[in-house]
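All protein chains of the complex are present and in place, except for one that has been dropped.
And then subunit A:
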Amino acid sequence: MPVVNEHSERMRKFKNKGKDAAALRRQRVEVNIELRKAKKDEQILKRRSISFSLIEESLSPAEDKRNEQGVIQLSLEEIVEAVNGSNTELQLQATQATRKMLSRQKDPPINQIIELGIIPRLVEFLTYADNAPLQFEAAWALTNIASGTSEHTKVVVEAGAIPAFISLLASPHMHISEQSVWALGNIAGDGPLYRDAIINCDVIPSLLALVSPVTPVGFLRNITWTLSNLCRNKNPYPPLDAVKKVLPVLICLMQHEDKDIISDSCWAISYLTDGSNDRIQIVVDTGILPRLVELMARPELIIMTPALRAIGNVVTGTDEQTQAAIDAGVLAVLPRLLRHTKPAIQKEAAWTLSNIAAGPCRQIQQLITCGLLPPLVELLDKGDFKAQKEAVWAVANFTTGGTVEQVVELIQSGVLKPLLNLLLAKDSKTILVILDTISNLFLAAERLGEIEKLCLLVEELDGLEKIEALQTHDNNMVYRAALNIIEKYFSGEENPDLQPGTGQDGLYHFSVEKQDFNF
């Protein structure tokens, strides 16, 4: 029948729309992360510029003479002279003095040290294999310079530090090797350009060689963090073959018992899954999803957060990839996270759920079976507003892709009341999504011939007046969507049959109390 065809055609369109929306939201999260980064950078910059006068002060000669820990204090001129001179004893003293200044808690004089022009010389010291103390002090000083702004990192890289540090990874002295790992982490953390510069110098084999059952925990933490920086950032993503080499080791590190190591390796996985479906596939293929889900259920925020982020990224992928996450048990953990006290976790969990709800109806069925509807409704009702918005998306996607039976079940779980309440939100985007969802619900009701009952239910929950009020909304799209619903379902003169009191049988089929809806 042409009517049916047209209808299913419509549904298909809606479904696509749902997918687009999911993709859109994924992007939004990316933007957020980038903003967070930008903010942090800005703060660091701010701090430096504000404390500038203090630096001058503490660099004054009078201050320099103060000697705290028996380290010989030198003026900046003396440092330049000693570093460029040939006396190895003085070289070490000057380098150590530099390192001390750079590692004090407050206002490290990074710019001043750079202006002395000694960075190339410090990089040269890295190669003095017969003078381990000098190598170590230089490595530490350079690490701290590379920890500054991009400009600072650039100075270190352009002095040729990358190959020098990479060869030091194999140093017989563990503390020098560890310091080099740290320095390389700072350089890689600067952005995709230096990250790939390091990868192209073949850092990965030497780095991975340092991971062994006897590596001390502190050292291992540094390695994990540096590895995570090698996986971090996009535009472009890290090279595929590098990712494939790092992954097995990351998988190993995720089995470690140290929380920081687990956390950083989860973050690395979250970076790797934050991309196109083929990038996600590489991670799925390692079979790590069950472990991720297990970590997602851990109480510690530093573990739960990145694990949830990674799983959330995976379910933005294909239906098969999403299925892999479901098979790994994600649906059993999500209810707890949807009820978490921290709004950020609620939001991330709801976002994850919304992407699962965007899947085919068999995945929606699993979502129902695993008891996700009650926490979803709770969140919609009482959650943090940002989490509520994600929950709205979850419901929207559900109604787009779900079967009529599934939609009925959704309504029976009490979704309508909090959903309609959110029409009072000030965010027009959210209102639009809700109105779309309501349209979807009516489409389902239409197929059951139950439009009148849904109308009544909406009216009973004060939804009609809210939708009516939206006809005066400033946003044109909201106004039109509201008008559309009113015209389509609420405009006809009151049919006397529909008044409460008549036709009682099945009047509350949609309501929560009655579960025995039959088709």
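What we mean here is this: a residue touches a chain if its C-beta (ideal position, glycine included) is under 8 Å from a C-beta of that chain, and two chains touch if they have at least 3 such contacts; residues count from 1.
One rule holds for everything that comes next: contacts and distances are computed from a predicted model.
Only one of "Translation initiation factor eIF2B subunit beta", "Cell division control protein 45", "Trifunctional enzyme subunit alpha, mitochondrial" or "Cytochrome c oxidase subunit 6C" fits the UniProt record of the hidden chain, and that name is "Cell division control protein 45".
Set against the missing chain, the residues A:Ile302, A:Ala332 or A:Leu448 yield one that touches it, A:Ile302. In the complete complex, the hidden chain is touched by one of A:Gln93, A:Ser171 or A:Asn186, namely A:Asn186. Where subunit A meets the omitted chain, the residues involved are 33, 35-37, 40, 42-44, 46-47, 50-51, 100, 102-105, 108, 140, 143-144, 146-148, 153, 179, 182, 185-186, 189-190, 225, 228-229, 232, 263-264, 267, 300-306, 344, 426-428, 474-475.
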